[in-house]
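In this view, the complex is presented without one of its protein chains, the others remaining in place.
Take a look at chain A:
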Amino acid sequence: MDQAVGWLDGPWGIVVLSVLALLVIGWYLSYLAARLDRLHHRVETSRAALETRLARRAAVALEAARLVAPPAGEQLRLAATRMVRAPDAPVSEASENLLARALHQAFGDAEKVKKLRLDPAGGELLDELVLAGERVQLARRFHNDAVAHAQRMRRKKVVRWAHLAGTAQMPQMVEIDDSQPEGLVLP
């Protein structure tokens, strides 16, 4: 036994052990980098999905604005038009919240919305709007979940010390009001 490990005491032992340690550290860092890369990718994909869903909701909201009497209808039309006109712009939390407020004002009263549903075309449009809203909620939850995982990874000491994130920006959650107005439920 003594003989078997004896050679590790000499200078060769130190070399072998250092090389092994470097290999393990190298493997661990590349593994962390791969995980981080995957999380960044998830953040990007889920953000793109959220933007698609938001654009869709804005388009349906613009259509639905004609069902609503002014001034709520007019406000909704303005808020939605801004978003529809700029489909490729990054998500602006302020304008999304503006649209959310306009939606709440237009469809906050369940009784009034019931009346809008009497017109079959209106009913169909409102169903679309309910779905579009639910899909925004879904996409935002998935996106923020990806962001939370990525942020947690980025805060790790090893990740910061080894600059594994490179120059990528710290992902941020999208904080917008995506609650559904009272009146926007499937019948």
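Of note:
By our rule, contacts are C-beta pairs under 8 Å (C-beta built on N, C-alpha and C of every residue); 3 or more make two chains touch, one makes a residue touch a chain; residues count from 1.
The definition used in the following text is that contacts and distances are computed from a predicted model.
Looking at the choices "Phosphatase PAP2 family protein", "Molybdopterin-synthase adenylyltransferase", "Glycosyltransferase family 4 protein" or "Transport permease protein", the name in the UniProt record of the chain not drawn here is "Glycosyltransferase family 4 protein". The omitted chain makes contact with just one of the residues A:Arg42, A:Arg57 or A:Arg77: A:Arg42. Note on the undisplayed chain: of the listed residues A:Arg101, A:Arg117 or A:His149, the one touching it is A:His149. Within chain A, the residues in touch with the undisplayed chain are 31, 34-35, 38-39, 42, 45-46, 48-49, 52-53, 131, 134-135, 138-139, 141-142, 144-146, 148-149, 153.
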